[in-house]
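Mind having a look at this structure? Questions to follow.
A protein chain is absent from this complex, but the other protein chains hold their places.
By letter and in written order, the chains are A and B; residue numbering begins at 1 in each of them.
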Amino acid sequence: MQFFFEVLIGGLLSGVLYALVALGFVLIYKASGVFNFAQGAMVFFAALTFVGFLEVLPGWTGMEEGGRAVFWLAFVLSLAAMVVLAIATEKFVLRPLVNQPPITLFMATIGLTFLVEGIAQGIWGANVRGLDLGIADVPIEYMMDNFNILISSFDVFAAAVAAVLVAALALFFQYTRIGRALRAVADDHQAALSIGIPLRHIWVIVWAVAGFVALVAGMIWGARNGVQFALTFTALKALPVLILGGFTSVPGAIVGGLIIGASEKLAEVYVGPFVGGGIESWFPYILALGFLLIRPEGLFGEKHIDRV
Amino acid sequence: MLYREAGQFKASYEADQQIFPILQDRIGVMLLIGFFALAVPLFADQYWLKAILIPVLIFSLAAIGLNILTGYAGQLSLGSAAFMAVGAFGAYNFMLRIDGMPFLVAILLGGLCAALVGVMFGLPSLRIKGFYLAVATLAAQFFIVWALVKIEWFSNYSSSGVITAQQIEILGFAFEGPQSKYLLTLFVVVMMALAAKNMVRSTTGRSWMAVRDMDVAAEVIGIRLMRTKLTAFAVSSFYCGVAGALYAYTYIGTVEPEGFNLDLSFKILFMIIIGGVGSIMGSFLGAAFIVLLPIALDVFVPMLLGDLVSSSFVSNLQLIVFGGLIVFFLIVEPHGLARLWQIGKEKLRLWPFPH
């Protein structure tokens, strides 16, 4: 039973990371109706930029390597890079394709994926890098002693960060003028315009926020598994998460992420051995597919009948 | 004044419904096929045949397959490579396990296996559309590759699923050199391209396009959505499957399931975006473009920039150029090279009098 809980908790925690990627996705889909395939690439780009700056900044500025100042400067610069990416995306991809069918925009974001991956590796190189956020990756003694369950303090930290991020986003959407505009635009473009924020700015903002989420996800992920190209594949698992949770639902992204994370680990451990293992690579997709057949609108989505 | 439509009146609907209604086009296509069937194998060197012409033909076939599903029937797929894999492993097993299996029959059976699997993964398309379906096809991509690695029977118990294609022999003639393999590939691809063109200009193709453009209206006309979509999945996967079999037998020789990965699926998608979504001709143009581009980059970038560049730089540049081109084409010419070709022809029609 302990073992079961360990697997479950480990799965839930990797699910948190899927949820973070999916969250960036949902933000963009809600505000611009774009299915952003490049979200995973953005996570990679952000993480690589962050570790890249960590490496080069001490040399450029004479700051102490591994110090707090370097960390925050790298963070701010990476965030700035994500904002630049958002602006460039709006200007060179979204604006020229406005009013095109959604599928065209989707394909454009596949192009964007390649572009972003190429640029990231072109600038920072393609070798695998470790990332140390200074959070210990050791079992929590309390849980060990009292329940005999192995939980890493790092994973708990990651979950906490994700929770804070989601809460912060919720507050942002609820209580700021821009946040309200973003919500309005999701419901009705015309209404958003009447708030007085141009649609273009809204897109830039929402892509930048998604970039911020990508940066956080990338840092946590990079610290766990190293910053490497494989990140983009793992990030793809945010797609079945979205199918489960629905494209427009923030709670859906989180619940979906947790379900996918937990079930793929449990399946790997309990079913995997009977079929040769490695089923994590496809399990989330098949699960999502099966789920689609039962409930095409997702966990939290609404049933929709085409209007003719 | 050579390329004219004027004066060629069509006396019957039959004449009007030909694939190439304009005489010059018909002659042009004949010359083109003649050139590739006769002149090329005589004069092209081994490298061109093996590294460029054969893969271009094979990928054209795969691109036609994806174009049928995505370009004509409007169902986006990110799993074409997996269906190629099914075709390759299918053909391999038919050759391996049935004595005296004729090669052409084996690749067609490989294609049929792919069609069956395609229909299975196409079933969700009855309830889901658009992005949802694209994600569902990712399931096919990952699951199929996994299954081919893990179920060792498929690769006759070789390690990590690697298979080596058997010798091709048709009516006692062994296809060994690149010339003969090229000709064989050309024959299969031309025949299947012709059949594809026939399908898309008939009721089958119109039903696909109707479902793509407006599924509710299609249903109201009496088009069965289920049958139409599944036919598209079957035919598309069949084409990808045959392409996969050719990929194993006339191109690479030794293949493993991981070779048919998501990257390859994307490549095929890029071929139809750049070549022309919903165009058979575009499938060829796109395949040629995507096969040639990396080769051109490999050759010309070091030439221009000298020793400054590393190979990883070139591979990153490739990603950037691919990604950039996709976005560029979607914005500037969503109908791809095929449309540019058409515009060129229309210009030619006016030539030499521009007005």
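Operating definition for what follows: a residue touches a chain if its C-beta (ideal position, glycine included) is under 8 Å from a C-beta of that chain, and two chains touch if they have at least 3 such contacts.
Simple rule for what comes next: contacts and distances are computed from a predicted model.
> UniProt name of the unshown chain, from "Acyl-CoA/acyl-ACP dehydrogenase", "ABC transporter ATP-binding protein", "Fe-S oxidoreductase" or "Protein DVU_0532"?
Matching the unshown chain against "Acyl-CoA/acyl-ACP dehydrogenase", "ABC transporter ATP-binding protein", "Fe-S oxidoreductase" or "Protein DVU_0532" yields "ABC transporter ATP-binding protein".
> Just name the one of B:L49, B:L112, B:A210 or B:A338 that touches the chain not displayed here.
B:A210
> Where the complex has a chain not shown, which of B:D25, B:E152 or B:E219 is the residue touching it?
The missing chain is touched by B:E219.
> Out of B:V86, B:A165 or B:M199, point to the residue that touches the absent chain in the complete complex.
Of all options in B:V86, B:A165 or B:M199, contact with the hidden chain holds for B:M199.
> Just the residue numbers, please: which parts of chain A touch the chain that's not shown?
302, 305, 308
> Touching the hidden chain in the full complex, which residues of chain B are there? Just list them.
12-14, 17, 195-196, 198-199, 202-207, 209-210, 212-214, 216-224, 231, 235, 278
The rule we apply is simple: only the chains that are shown with their structure count from here on.
> Centre to centre, by mean C-alpha position, how many angstrom separate chain A and chain B?
Once rounded, the distance between the two centres reads 34 Å.
> Residue numbers of chain B touching chain A in their complex, please.
Residues of chain B touching chain A: 74, 76, 124, 127-128, 130-132, 134-136, 138-139, 142-143, 146, 149-151, 216-217, 262, 266, 269, 273, 312-313, 316-327, 330-331, 334.
> For chain A, which residues are in contact with chain B within the complex?
Contact set of chain A toward chain B: 35, 92-93, 96-97, 100, 102-104, 106-108, 110-119, 121-122, 125-126, 233, 236, 239-240, 242-243, 247, 275-279, 281-282, 285-286, 288-289, 292-293, 296, 306, 308.
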